[in-house]
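Down below is the structure, laid out as structure tokens.
Excerpt of the complex: some chains, original placement.
In this document, chain identifiers A, B and C correspond to the written order of the chains, with residue numbering beginning at 1 in each.
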């Protein structure tokens, strides 16, 4: 990417998110190894909890950025778009809380 | 593994768990692609929720098997081991509920 | 209250929230009765899950209103207050997701 268009406004943390997601991918591979080698179930569950927490942190981070950029911009611009963005964000929050 | 010792008792579903974990690994890669291409934040969050649910289903499945095999065997054998296993399972459940 | 000042902007749904919270209070009393009468544990757990879901729905509703009114107003007004509100909302979301 030789120019920094950032349609959705989170490019400045992109590398951080990519790093965290690669680590999560690695955890998914580690879990396969543990199941393959029939590690103790409780140890596998501990790893799954750690991975879930890491995923949760990614989504909370993305959501915070989304609110601070995308939603704020829509609100500043005014019009019906702001309401759409707010509804969309609330729905995403509900999915996160319930998952 | 040339003989099917199954110290932790979940070998009969192993392939199913491996398949699900490979899919989860694929979701982690898909998320990296979405961040790389700066997909819309809400769409990324939807994917993270789906991945979290898939992980949750894996842990609930593993936990159910753990209770049905490992914990039941310990209880049947009696002695202090049963109590240890029950405490361990309860702690794992608490981690799951809180993550 | 003889005039409708609404410093935090959710007065139009107030009766609905009060009704839902009274029902939740009733669920808490029902649970005490179940424990008192030593109802079957699984049935008590089912009630606790229902109550947790009801509470969750209350918080998601309050959060949505908070974003649509309080946060949007702060953003529209501009200045450092907007950032404070956004951080505060993100922290509340994180607590909800983790609880």
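Brief remarks on what is shown
In the analysis below, a residue touches a chain if its C-beta (ideal position, glycine included) is under 8 Å from a C-beta of that chain, and two chains touch if they have at least 3 such contacts.
The model shown is predicted, which means the values in this text are computed figures rather than measured ones.
Here 3 copies are displayed; the structure file describes the full homo-oligomeric complex as 4 copies.
In this section, only the chains that are shown with their structure count from here on.
One finds 31 Å separating the Cα centroids of chain B and chain C. Inter-chain spacing, taken between the CA centroids of chain A and chain B, is 20 Å. For chain A, residues touching at least two other chains, in rising order: 56, 59, 63, 89, 96. Within the complex formed with chain A, the chain C residues making contact are 56, 59-60, 63-64, 67-68, 71-72, 75-76, 82-83, 86, 89-90, 93-94, 96-98. Chain B meets chain A in the complex at residues 6-8, 10-11, 14, 17-18, 21-22, 24-25, 28-29, 31-32, 35-36, 38-42, 44-46, 48-49, 51-53, 55-56, 58-59, 62-63, 65-66, 70, 88-89, 92, 95-96, 99.
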